[in-house]
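One protein chain omitted, others in place.
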Amino acid sequence: MCGIVGIYNHSEAATLTYLCLYALQHRGQEGVGIATFDGNRSHVKKGDGLVSEVFTSRDQLQQLAGRIAVGHVRYSTYGGSNLANVQPLIFKYKDTHIAIVHNGNLINLKPIKQELEEQGTLFQTSSDTEFIIHLFAHAKGDSFDEKMRQALSRLEGAFSLIALFDDKMVIARDRHGYRPLCIGRIKDGFVFASETCALDLIGAIYERDIQPGEMLVLENDAMREYTFASPTPHHCIFEYVYFSRPDSRIFGEYVDKTRRKLGKNLALEKPVPNADIIISVPDSSNTTALGFSQRSTARFEIGLIRNHYIGRTFIHPNQAMRDFSAKIKFNPIGGVLKDRSVVVVDDSIVRGTTLQQLVRMIREAGAREVHIRIGSPPVKFPCFFGMDFPSTEELIANHRNITELQEFLQVDSLAYISVEGLLNSMPLPASHFCTACFTGDYCEKINR
Amino acid sequence: MCGIVGIYNHSEAATLTYLCLYALQHRGQEGVGIATFDGNRSHVKKGDGLVSEVFTSRDQLQQLAGRIAVGHVRYSTYGGSNLANVQPLIFKYKDTHIAIVHNGNLINLKPIKQELEEQGTLFQTSSDTEFIIHLFAHAKGDSFDEKMRQALSRLEGAFSLIALFDDKMVIARDRHGYRPLCIGRIKDGFVFASETCALDLIGAIYERDIQPGEMLVLENDAMREYTFASPTPHHCIFEYVYFSRPDSRIFGEYVDKTRRKLGKNLALEKPVPNADIIISVPDSSNTTALGFSQRSTARFEIGLIRNHYIGRTFIHPNQAMRDFSAKIKFNPIGGVLKDRSVVVVDDSIVRGTTLQQLVRMIREAGAREVHIRIGSPPVKFPCFFGMDFPSTEELIANHRNITELQEFLQVDSLAYISVEGLLNSMPLPASHFCTACFTGDYCEKINR
Amino acid sequence: MCGIVGIYNHSEAATLTYLCLYALQHRGQEGVGIATFDGNRSHVKKGDGLVSEVFTSRDQLQQLAGRIAVGHVRYSTYGGSNLANVQPLIFKYKDTHIAIVHNGNLINLKPIKQELEEQGTLFQTSSDTEFIIHLFAHAKGDSFDEKMRQALSRLEGAFSLIALFDDKMVIARDRHGYRPLCIGRIKDGFVFASETCALDLIGAIYERDIQPGEMLVLENDAMREYTFASPTPHHCIFEYVYFSRPDSRIFGEYVDKTRRKLGKNLALEKPVPNADIIISVPDSSNTTALGFSQRSTARFEIGLIRNHYIGRTFIHPNQAMRDFSAKIKFNPIGGVLKDRSVVVVDDSIVRGTTLQQLVRMIREAGAREVHIRIGSPPVKFPCFFGMDFPSTEELIANHRNITELQEFLQVDSLAYISVEGLLNSMPLPASHFCTACFTGDYCEKINR
Partner (left out) sequence: MCGIVGIYNHSEAATLTYLCLYALQHRGQEGVGIATFDGNRSHVKKGDGLVSEVFTSRDQLQQLAGRIAVGHVRYSTYGGSNLANVQPLIFKYKDTHIAIVHNGNLINLKPIKQELEEQGTLFQTSSDTEFIIHLFAHAKGDSFDEKMRQALSRLEGAFSLIALFDDKMVIARDRHGYRPLCIGRIKDGFVFASETCALDLIGAIYERDIQPGEMLVLENDAMREYTFASPTPHHCIFEYVYFSRPDSRIFGEYVDKTRRKLGKNLALEKPVPNADIIISVPDSSNTTALGFSQRSTARFEIGLIRNHYIGRTFIHPNQAMRDFSAKIKFNPIGGVLKDRSVVVVDDSIVRGTTLQQLVRMIREAGAREVHIRIGSPPVKFPCFFGMDFPSTEELIANHRNITELQEFLQVDSLAYISVEGLLNSMPLPASHFCTACFTGDYCEKINR
């Protein structure tokens, strides 16, 4: 996953981009970059690590001159962790400086790659994003806008993207609208960002989402709007379940509100009758757990403390330190858990190993019973649209049923919300969501 | 403030120290260091920044050879941010390698300094900690233990300290017990740490606290116990209110439990009759707010989202970006706050500026009323015992009464818990706590 | 200017490349990079600065796995000092990993660029080198070798290049042979390098130079040889005068030998009858000065000491410190210079500012007379073939005649060797050299 930002027409474009990337840091911690265009020249600064690690002085932002900027935080390591793959990607085409940022994954790379290579195209990165610009450069349209439309119409899969072509900015979102992308206004300028929490930080006013299949071109302070493909929304439901920040508004609704409703539905669908307390796995499950508690007799409690200073821990002690990787992040509170029947609400189970360790820690802290309730159905299938799940073999629900999982986690009960329960919690009709990671029903044919 | 760690007799002493410092990172983010002794030589590594920034590879820990180690995380900048002041401080005395870590502040430096300088003593740091070792070197006792006792008995103020003298380890705590310090066991070895959360992380078993006025000497795998001063406990009540981690057990009780009780007492003492929801300023006030909600009719909600990726932000945009320093850390959730009468529970008010910004953000998110409830009395007086408050002039409660503060914060109501209410929430008698920052009654004469 | 290296078929390819780059460091100090191919994957490491600054640990070389490697040291900043422009440049084409290093400058970029962009080509760098690979990718030949030949035949200007295409290595030199490039053998492997001093360092045996217009393809331990353009040698005479290391053998002769002959001819052509001593501007003029002294009555002396620790000096003191930039590099020896009539032999005058400062320093050290003798004719015209001269306006000989220069330098006499005298010192016929920087007669039409 990734987070993207674009600032159009603001005297502090790079600084605002930097701040927006801070707000989107949860979407990617592997790398970060910003590119600007100052009317004559382009500027770029990127590196591995967090925003606060790569950008360490005011000077760095001041060197990114210009009123127009794009930025990116990188999560995925598809394509290897080569610095060349850190976005924005930079190209030169007919004296035009191009910088592009992209969130998502394309699924029809194979035929496009073959075609482009027949025409003598070289690739400098192993990133999907490079394809988009090559297609643009090979497109045959009369105008810039037409060439861009043509290029976008060739792509399948997930792409929320923002690109600079000198002082032009192009913004586009795939026709399924897998990933969020919104527009905001700040003074006379525009802000584009993966989530609205980025707008909030800089005091920009949310205007609307980019529509699935929509392309915008900004030039000379004016915006031209196009539809490059007929929209058939399939938003990624995992953005609501886990990935987006609770204070963001995506796909037309606040994440936090949807997640609270989901917690309530989970409590109604899979109650734990005689539990004493309900705790969350902080911070991602907090709202779901709170919603769960509002439809339960047991009360909400804080039973796990999360250490937010972890950063990159390189060491695992040589001696067998049981449950180390969970312990370094979480500590159970004995006074809360001791002798209690505890409901642990979590957003999802992917590998299951951290949850297994957490359960063991909660039991060692004295819990009498441990019941797990999960705010999403079992994750059984890979995502080809940008969510960085591990390989199918590592998805524990793919090869263990509920009974086996209870055994593995050593819990008194385990229940997931159903696909229907999840969809009922959503602010849009069920057909508007991609739930392929639960069901295996992909909206498109994969041909990477 | 600072956090300190000692590991005695463990094959992975440096690694365990490193992990414990991770768990204590909330006690200091300015610097970190570890020193070990391997039987022949001492090793030390220290630097400015977080544990994860200073220790970046396994090699660094492996070079810290030995079965005995001390570590430190540094918060305060008393003495300037010179690297020489980052602990452990290292000395050589008669072929003995000395390494010392210290949490607290001494208050009788002036007379000691004068006396030592008359005797020709040089100082290499501006840290309190250096005095302790000079006193030891000048003490006249027959034995090591006797010299150490003498040196400690000269000190006034707050000191929880751990020191290596080659393969001997000395642990001591001032007779008031201002700062916490506990003992744990891991296999055949000992762990000493500011808070029990450090023990939990490495799987050590909590044994007891070091007593006020107690000195321990470990040598040849045996422990000798001494009382160097008659104990008169005055624990820092702010450790319970704000500073320690909720999952730690200090001064004989879990912080989390005390903080929840404090929240309840606050609700009983200063209720908000017709409020709709209660929110905390995450994460430090979570438990207090939860306690508050358990004695209120209004329900607990998550109304502010905290961005945990902030790190060191160097930039404030040139344009007047209102409330920036609060916005970069917190984002209000419109769906929760809109049209509601909101109780905001916070642990304390120091300068008041962040809270002022937060209130404005909450109002802009649509809150109908904002009521502030504070889990400690007004902070009006400086701390000479290690808590890094700003200058007295910057303590807003020092020069504004409640009405003026309400005006400053622009809230519908503001109330603090009383000193009595706070002390009633504590697990020990009132006389066992230092509340000087609220009352101005210091237990000792200050002569820095 | 730049230095390039290729190692084919050696178990320590990266390490040997690293060592060869050390030997070629005088050809470029701005950046350095090495790329390898290990049979499956390519590896690359590059950065700004000296070899010793970018490569700082054994690990870095070990990660560059493979028996085939190319390396580059970078001098020029044509194209900006963007890290993307540091070589080797890396591309992916039809699953082939390409890495290329290049010394020289192309002069027909304009028409090639236009043609490539019509075909939809994007550029990721502002380096000449990228063009070569794009031409290859667009070439229509049946075989790899044929496509490569076609691409090379399109290029005009100076190019000594080495490229990896997975486990194939291609080596080529432009038909004028502007820049040197030699072949050596080490065990069963091949070494290619800009100068033979690189071969000497690793103990490789010099075999021959790559011929002007020659292309070599190494694959499966065999070498295929081609002529892609009819050779018309125009070697850069400045390589002999100043640029190459004296211990290298280029264009068929040792640099040192040519430079000594040049010094002798200079003494015969432009003698200084009554001088006392002859000194060089160390180290580049040492051999020329020694040659000069062997045809003079005055004796060779060491009158200037060079400080070799300079590195990057960022500071010029605020106060007017006269002649600072020369002083930080050179110090005159009073005992040698005092009351003497001194001949200063230098290799060339470009801007003239350092020489002006040196003369002033020599006079202040007590020299009675100062006579300048220059081992090359006046540099009046720009180089389009890789030598990094400043702009024409900054070439002092371009707008000052000898009398004006004597005035500017404040010397008793100034004389340059004539173009004929220079050519007479060369080991090859006059027609085999490019002397355009002295004469303005370029061998090719410039169309950058």
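A, B and C are the chain letters, set down in written order, and residue numbers restart from 1 in every chain.
Simple rule for what comes next: contacts are C-beta pairs under 8 Å (C-beta built on N, C-alpha and C of every residue); 3 or more make two chains touch, one makes a residue touch a chain.
Here the structure is a predicted model, which is why all the values come from computation and not from measurement.
Within the entire complex, contacts from the absent chain reach the displayed chains B, C. Of the listed residues C:N9, C:Q29, C:Q211 or C:N447, the one in contact with the hidden chain in the full complex is C:Q29.
In the complete complex, the residue from B:S11, B:Q60 or B:T121 that touches the missing chain is B:T121.
Set against the missing chain, the residues B:A65, B:A137 or B:I446 yield one that touches it, B:A137. Touching the chain that is not shown, out of C:P233, C:P332 or C:G421: C:P332 (per the contact rule at the top).
The chain omitted from view is touched by exactly one of C:I132, C:M169 or C:I202, namely C:I202.
The chain omitted from view is touched by exactly one of C:L135, C:L290 or C:V359, namely C:L290. Taking the whole complex into account, subunit B touches the unshown chain at residues 84, 90-94, 98, 117, 119-126, 133-134, 137-139.
Subunit C residues in contact with the hidden partner, per the touch definition given at the top, are 11-12, 15-16, 18-19, 22-23, 25-26, 29, 50-53, 55-58, 61, 197, 200-203, 245-247, 254, 256-257, 283, 286-287, 290, 294, 299-302, 305-315, 317-319, 321-322, 327-328, 331-336.
Just so it is clear, only the chains that are shown with their structure count from here on.
In terms of the distance between Cα centroids, subunit B is separated most widely from C. At the interface between subunit A and subunit C, over half of the residue numbers appear on both sides, which makes the contact a same-residue one.
The central chain here, found by comparing per-chain C-alpha centres with the mean of all protein C-alpha atoms, is A. Subunit B and subunit C have Cα centroids lying 61 Å from one another. The centroid of the Cα atoms in subunit A and the matching centroid in subunit B are 36 Å apart. Annotation: 50 Å between the Cα-based centres of subunit A and subunit C.
Under the contact definition stated at the top, not a single residue of subunit B touches 2 or more other chains.
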